[in-house]
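Before I ask anything, let me first share the structure, which is written out below as structure tokens.
== chain A ==
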Amino acid sequence: MTHLPTSSFPALLVGLPILLATLSLFFGSKGRAVVGLAGSLLTTALSLIAIAEVTRRGTVIHILGGWDPPLGILLRIDPLAAVFIGMLALVGVFISLYAWWYFRVREADTGGLPQFWPLWLFLWAGMNGLFLSNDLFNLFVTLEVVGISAVALAVLSGKTTALTAGLRYLLAAITGSMAYLFGVALIYGSTGTLDISLLGQVLEPGATTTFALLVITLGLMIKMAGFPFHFWLPPAHSAALAPVSALLSALVVKGAFYILLRLWMEVFGVSLTYAAGQLIGVAGAVAVIWGSWQAFMQTSLKLIVAHSSVAQLGYLLMVFPLLILAPGVTTDSADWLSPAWTAGIYQVISHAFAKASFFLSAGIIIMALGHDRIESLRNLVGNMRITAMAIGLAGVSLIGLPPSGGFMAKWMLLKGIFLSGQWWWAPVVLTGSLLTAGYVFMLLRLAFAPAREMDTFRPVPKSLEVVALLLAIGSFLIVFPADFLIQFLESSAVFGSGIEPIMEGGEYGNN
Partner candidate 1 sequence: MDVFFIIVIVFLLLNIVMGLFRVWRGPAVADRLLTTQLFGTTGMAILMVLAGYLGELTLLNVAITFNVLAILLVISLVKVWKNKKGETK
Partner candidate 2 sequence: METYQIYSLTSAVLFVIGIGGVFITRHFIKKIIATMIMGGGVFLSFVSFAERDALTFADPVPHALVITGIVVAVASAAFALALARRIYQQTGDISFSNDK
Partner candidate 3 sequence: MTIVELITVIFLVVGCFFFLAGTLGVLRFPDLFSRLHALTKADNLGLGFIAAGMALHIASPWAALKILLIWLFTLLASSSTCYLIAHFQKEQDQLKNRKEGE
């Protein structure tokens, strides 16, 4: 990996947000907001320039301290990382803009919450570091940066529900990272390296590797709220302040998914079996059905959106069984790999846009009504046309109706499912979509229904509504550069790869 062109962008992408976060600590709450917003814009600009660099030069690396791995740490931006960084930057900058107005409006009752901006910049830097890192232990440190700042953001409001949900979230996060770290310890002990690219070459199958795979998957599943470890997500995401809910649900959980995807595809190929893929697929399928059903049963808007996150994350897990080939199938003959990867990437991006928009809209409604019980959404269209539109568009993207990014994701997933012959996942995808349609149309029906009792809608700044709407529109716009995006991703080594498990009785069985 060290022969690739070097660039300073990886270092800057982590360093700049942390520098700005540190700087912002010297100001009061107003100054922090200015530094925070400026920092968000700067980081976004930097991310986009870095992505442009990757499209021009291909994968770029940065060898920290000049020490080659395995002793040193290497940061790299390959097309896959670039796409995730781009998603983070685009969604992040909209959330920053929203937060800027949100805290200005609510300054009276929240005191401007001076902790928000430095923590958000730290979180951003941690996410960037996570996408860039090529080192197992460094991934643990970035996971902790992300985890602690995410929980701290989630409890900002100081309400009892937020604190309780936050503690549950924090304990789950610590447990998850410790489980992950145990796997890292075993891998380091058995190979003497922490670098992901080197591990892909030297890792041998055996009882130790299998157990390391088990605990690492367990830890990351806890962190990304995969079924059955989803218990912390709905309370934590629904009790947080609106901009925080948006960034937790749209961005933070994707970090753990990204690591899981990378490690399964690049490191643990030697230990994975067809059954492992099916098992995680079942977890995903249960999450889709359970999450959608729970969302359908809720009566407050934020809880609906939070449970919907559990379901949408389930779709991500359902990509894994497609990537692990049945015994006897080779990567070249498997033509469903590319659709499956596309489905995964599009699910990540479209969910980020749609869910951010959904949570921001929920925040607007809470601001206007003072609560978020859905029976008060009657005549939303009459009172807040833009927000109603944002909810509608984001909902359509979540269901997966054309021409949204969500449609692209679900359609590609179905294509992959049928091409691979694993037809048993198809009913799950369809049922999930139906249930999603159920709660989205329930919301829209209420929004169009005439007002029965007079709910007073307090005025809310138009800029907030516009930001939410722009994010919802974004979840449609991402479909247009699809060809370019897939072409770009295909220059990444990992995209479109599959795992050919070694059959029982071979090397694996004897160990």
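Basis for inclusion: all candidates are chains of the complex that A comes from, given by their letters.
Convention: contacts are C-beta pairs under 8 Å (C-beta built on N, C-alpha and C of every residue); 3 or more make two chains touch, one makes a residue touch a chain; residues count from 1.
Note that the structure is a prediction, hence the values are computed from the model and not measured.
Novice: Pick the candidate that touches chain A in this complex from 1, 2 or 3.
Specialist: Candidate in contact with chain A: 2, the rest do not touch it.
Novice: Of all residues in chain A, which touch candidate 2 in the complex?
Specialist: My answer: residues 71, 137, 140-141, 144, 147-148, 151-152, 155, 160, 163-164, 166-168, 170-171, 173-175, 178-179, 181-182, 185-186, 188-189, 192.
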